[in-house]
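Here the complex is missing a single protein chain, while all its other protein chains stay put.
Then we have subunit A:
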Amino acid sequence: MTNAVLKVSASISEGNGNAAPVTHSVPAFTSSKVQWHTISVFVGDESGIINRIAGVFARRGYNIESLAVEDISKEPQVERELMLIKLNVDPSTRPEIMWLVDIFRGKVVDTSEHTLTIEVTGDPGKMAAVLRNLSKFRIKELSRTGKIALRRERMGETAPFWRFYAASYPDLESTQPGDVFSSNRANNFAGNSNGSTNGSTISSSKGDVYPVEPYDDYSVNQVLDAHWGVLYDDDSSGLRSHTLSMLVNDSPGVLNMVTGVISRRGYNIQSLAVGPAEREGLSRITTVIPGTDESIGKLVLHLHKLIDMHEVRDITHMPFAERELMLIKIAVNTAARRDVLDIASIFRAKAVDVSDHTITLELTGDLNKMAALQRLLEPFGICEVARTGRVALVRESGVDSAYLRGYPLPL
């Protein structure tokens, strides 16, 4: 199931401990020579792929050429990171916090009597500054994505469509392999194998070393589309996207261990965001996995068995604030730039880089917003997308805006 369409663009920055925990795979004894490398990795959307990538890092080897990696750390680049911070507030400190939020151009996502959850985006330097300023108010919870980066375009160059020329750039709209497609394929496969091996299947199901299930009720691992495959509400089978929030030791290989538990059982990770947590030496992993309540419940129990795991919570059924950061580079000449900027302003996206043939936008929001913006920009030609994966914190206010949508406003 190799899709030509690039599904996930994960950016893993490797350095001395600022982004993903894999970064700590750099052994201490070489710390004098440590340099920062920003590596953006494009991978197929398969269950287990993140695990394999994390494995490569955790193993501390650098032979990752085979994964089609382009090292862009030498190039000028746009770096962004997203952070959700839950702070303890009381009436006396609230004005000062609001003032700081304003300075750092943060946004308040949730507020309750004693807490305030804010969202900040920016480069790693800004993040450090934000944390330094806010640390005196006692940070209650912190969920942070790794850093994502896109190369800044130089003026006057012909726009490289990230290995595609304008003509050959795949039309995302028409080749969108939705769930329908993949399930069709699974059915075809099932049909074939059933037809050809009909007799033997039945006879061997009576006495095999392992119980043999009839093929048709075995759905071949549904590969869900990382962009749009999110299931907000249970479908008939009870399958839906579950958001797990985990607190793990910040040690080499921990990401691999976590993703290993998930992929070993055939779950596909829809989103994964890793970043340092509120306490030193701990990382918070926020991940989104499709499954039924029951199967995810079992998965959580298995995650609990990891020694480096401090806490796992399935926050799907609690009201939570969810944010994702996207950097998107659009091929656009000066004539069409106005249109793109119009769309951007509707979505409150910010332009972070501009050249005569491209424009790079930064957008934060929940998944639907990302999807909507990307759909609208597709006609212009999207060169690159880098997304952080979702970070989420439980809303202290207990209000879930999703539940409010269905109610008509009183007249």
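The rule is short, and it goes like this: a residue touches a chain if its C-beta (ideal position, glycine included) is under 8 Å from a C-beta of that chain, and two chains touch if they have at least 3 such contacts; residues count from 1.
In this text, contacts and distances are computed from a predicted model.
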item	value
Name under which UniProt lists the unshown chain, selected from "Kv channel-interacting protein 4", "Large ribosomal subunit protein uL13m", "THO complex subunit 5 homolog" or "Acetolactate synthase"	"Acetolactate synthase"
Which of A:Gln77, A:Asn256 or A:Thr388 contacts the chain that the document leaves out	A:Asn256
Contact partner of the left-out chain, one of A:Arg105, A:Arg264, A:Arg348 or A:Arg375	A:Arg264
Absent chain, residues of subunit A that touch it	27-30, 55, 58-63, 203-212, 249, 252-253, 256-257, 260, 264, 298, 301-302, 304-305, 307-311
